[in-house]
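Sending over a structure as structure tokens; questions will come in a sec.
What follows is chain A.
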Amino acid sequence: MQDLAVLFKGNNFQRLMGGLGVTLELSLISVALSVVLGLAVGVLMTLKNPVIHALMRLWLETVRIVPQLVLLFLVYFGLAKTFNLQLSGEAAAVIVFTFWGAGEMGDLVRGAITSIPAHQRESAAALGLTKAQSWRYVLLPQAARRLIPQAINLATRMIKTTSLVMLIGVVEVLKVGSQIIDAARYDAPQAAVWIYAVVFFLYFFACWPISLAAGWLEKKWS
Partner candidate 1 sequence: MEKTVLEIRNLTKRFDGAGVLNDISFSVREGEVIVIVGASGCGKSTLLRCINRLEQPDGGEILLDGKPVGGGDMVAVRRQIGMVFQSYDLFPHMDVLGNLSLGPVQALKRPKAEVEAEAKAALARVGLADKLHALPRQLSGGQKQRVALVRALLMHPRMLLLDEITAALDPEMVREVLNVVLDLARDGMTMLIVTHEMRFAEAVADRVIFLDGGHIAEEGAPDQFFHHPQTERARQFLNTFEFDSIKKS
Partner candidate 2 sequence: MDTEFMRKFLPMYVKAAGLTLRLGAAGILLSLVVGAVCCWVRFAKVPVVRRVAGAYIELARNTPLLVQLFFLYFGLPKVGIKLSAETCAVTGLTFLGGAYMAEALRSGMEAVDPVQNEAGLCLGLTPAQNLRFVILPQALATAIPAIGANAVFLIKETSVFSAVALVDLMYVAKDLIGMYYKTDEALLMLTVAYLALLLPLSIAFSLLERRLRHAGFGRAV
């Protein structure tokens, strides 16, 4: 237990928090880009055009089936080699997570739009609302209630997935944790179990409140 003290030695704690900051920053940028792109992608996905439909489908299936770590490798190592484009790990991470997140978000948006029953559209029209008015007052509020909890869940998945970036050399919370453990391997041989437990709970307390909020909204709006 006394090896946990390593956490507060020197500036270790600040460094770990800094690592968490990198994790959250990468997640936040990727989530924000995914939401913006995903809204557009989702609308594209509802179009009947067969070419767009097939392309969107291919994109979605790709990000669903290929592991995020493989995508990271493809972008980080593959782009560097093929196009002689030396990306930083952070840039590769944002590209991959946005590519993945925008696809998933797009599908959520598509699901939310198509889930509105046809009779809602019809009764809005029957009330004499214009198309814009029925979207504004009837259809979008219903779609949003379905979309928002799912989008929040996607955000927690993206935060968790950010842990992968240490495997392409980004120094985030898990990597900082390993560095602290390495530096203290003689003074505090048991530090590993404590530091990794701390990192575990840091992730937990970053994601859990967001999951709770999603669950709460889902229950409230269902």
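In picking the candidates, the idea was that all candidates are chains of the complex that A comes from, given by their letters.
FYI, a contact is a pair of C-beta atoms (placed from the backbone, for glycine too) under 8 Å apart; a residue touches a chain by one contact, two chains touch by 3 or more; residues count from 1.
None of the values given here were measured: they were computed from a predicted structure.
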Check: Which candidate touches chain A in this complex: 1 or 2?
Finding: 2
Checklist line | candidate 2-facing residues of chain A, complex | finding: 61, 64-70, 73-74, 77-78, 80-82, 156, 160-164, 166-167, 174, 177-178, 181, 189-197, 199-200, 203-204, 207-208, 211
